[in-house]
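Showing chain A:
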Amino acid sequence: MLALFDKLRKGRFSHGIHPHYHKEATQGKAIKRLAFPPRLIVPVMQHIGRPAKPIVKVGEEVVRGQVIAEADGFLSVPVHAPATGIVRDIGLMASAAGPRVLSIVIDVYKAASQQVLYGEPVEPETLTRAELIQRVQATGLAGLGGAAFPSHVKLKIPASKAAHTLVVNGCECEPYLTCDHRVMLEQPQDLLQGIRYALRITGAERAIVGIEDNKADAAAALKAALRPDDRITVELVETKYPQGAEKMLLKSLLGVEVPEGGLPIDLGIVVNNVGTLAQLGRLLPSGEGLIERVVTITGYNVDMPKAGNYRVPIGTPVRFILEQMGVEADHEKVILGGPMMGASLASLDVPITKGTSGVLVFQGRTFMDGENTAAVYPCIKCGRCVDACPMHLNPAQMGWLAGKRQYGLMETEFHLKSCFECGCCSFVCPSNIPLVQYFRIAKAVNRELQERAA
Partner candidate 1 sequence: MSLIKQDDRITLDTFLEGVWRENPVFVMMLGMCPTLAVTNSAMNALAMGVATTFVLIASSLLVSLFRNLIPSEVRIATYIVIIATFVTIVDYTMQAVSQPLYHALGAFIQLIVVNCIILGRAEACASRNKPLKSMVNAAGMGLGFTLALLSLGSVRELLGSGSLFGLPLFGEHFQPWVVMVLPPGGFLVLGGWLLFFEWLKTRKQDQVLGAEGATHG
Partner candidate 2 sequence: MVNALFTADMGVALGYMLALGVTLAILLAIANKFLFVYEDPRIDEVDSALPHANCGACGEAGCRVFAEKLIAGAVSPAQCTVNAPENNAAIANFLGVDLGNQEKRVARLACAGGNHVAYMRAQYSGLQSCRGAAMVGGGGKGCAWGCLGMGDCKDVCEFGAISMDKNGLPVVDITKCTACGDCVDVCPKQLFELHPISHQLWVACKNLHHGNEAETECEVACTACERCANDSPEGLITVRDNLAIIDYSKNSLASKVSIQRCPTGAIVWLDDKGNIEKGQKAKAVIRKQALPVIGRA
Partner candidate 3 sequence: MSSKTSMAMVATLGFVTALSGFLIVTVFQATKPAIEENKRLAIQQTVLEVITGATADKHFIINGQGELLEAAPGMKGVNVYAGYDAQGKLLGVAAEGSAQGYSGSVDTIYAYTPACGCITGVKVIKQTETPGLGDKTITDKAFVANFEHLEAKLDAAGKALANAIVAVKHGSKQHPWEIDAISGATISSKAIAKGLNGSAQDVLPKLVPLLSKIEGAKP
């Protein structure tokens, strides 16, 4: 009975939410290049894993594309100079998350041509898988879908496992963001090339590109660019947040559930973001490093005629971007990433990093999409969060526990670890309870306690 139900539901995941998407402002605008800022702030840790080690000194001249910090082991990626200039400082600089992080500050030469000098072209088809993985690491590629997990690590299938399917995540389910959409429309060849490389590296038999059905034009563009011998299919999925979360996407496309605490590779699947693979398709043959990415720059309730998708050098401070957009310095909220999961900034001197997909400027009473106030009420047990949580958790119960600091219980009894902080629960909560924030706190505390116990 239940199994039958599950079958019927294939092609979609249950729960989730339908926020206002607000993509109109930027989805029709072609990707443009943003000017180089006078100063770049390049953190050595823009990915998950071990920080890269700086290999330049203060006062040293660096050329665009040159490695300025090298990978520290396998679970790490190098950092390349996003522009030609001079290293002004290597020290603790502000980050989006708050703590000061080690960063390389580069004063950009105004007059420089900004040609990418480094890069040693190769024929990927001629390399072995191990060599390819090494080359991927050398590009400094880390997932552009948000988590910034080193791509070469993901593409290296552990010996005990085998990958049969590569899923390409073109959902872009976050409101406001359209960078992946534009990349699919404008660079289908790069993307398909990247998919082919990834198929080769992982040894998967086929690739499926999952795209939300509000981006049918992107799907059409990709289909048109397919070669007959490609083992690649393009499929439309329901437009619903968080369709782009890999677990949801796999459920929608393949009807499988990634087991609790597991990874897609446990099911023989590798998931990559379209932006990541488009970069891979370009960087792998040319041997260049990841020095810029496409970022959606837009806002709500602000006058921003230049809103659109821009190719932004890594390390560009947000302040510079806003100046370029002609936005006045005073505004209420600036968010890096999408509105559902992005971080609001305490300081505008925070740089764009490899994982940044958007810069959103919110003005006025923009916290809410509608008529609400921000006042927090006690949980009225409406169950909306339970009905919204795509992971089928019980956010209400966890919220009550968090209110009493019973973090341990949240983990042992209510699967706190399975929460991927999508924000659906907070989004629907009529009591405006900051559920996700509670869960982040709980996870952090539990992690610390475990570390201390270890």
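The candidates were selected such that all candidates are chains of the complex that A comes from, given by their letters.
Just so we're on the same page, contacts are C-beta pairs under 8 Å (C-beta built on N, C-alpha and C of every residue); 3 or more make two chains touch, one makes a residue touch a chain; residues count from 1.
Note that the structure is predicted; figures quoted are calculated from it, not measured.
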Answering which of 1, 2 or 3 touches chain A in this complex, the right candidate is 2
Residue positions on chain A within touch of candidate 2 in the complex are 92, 94, 96-100, 329-330, 343-349, 374, 405, 434, 437-438, 440-441, 444-445, 448-449, 452
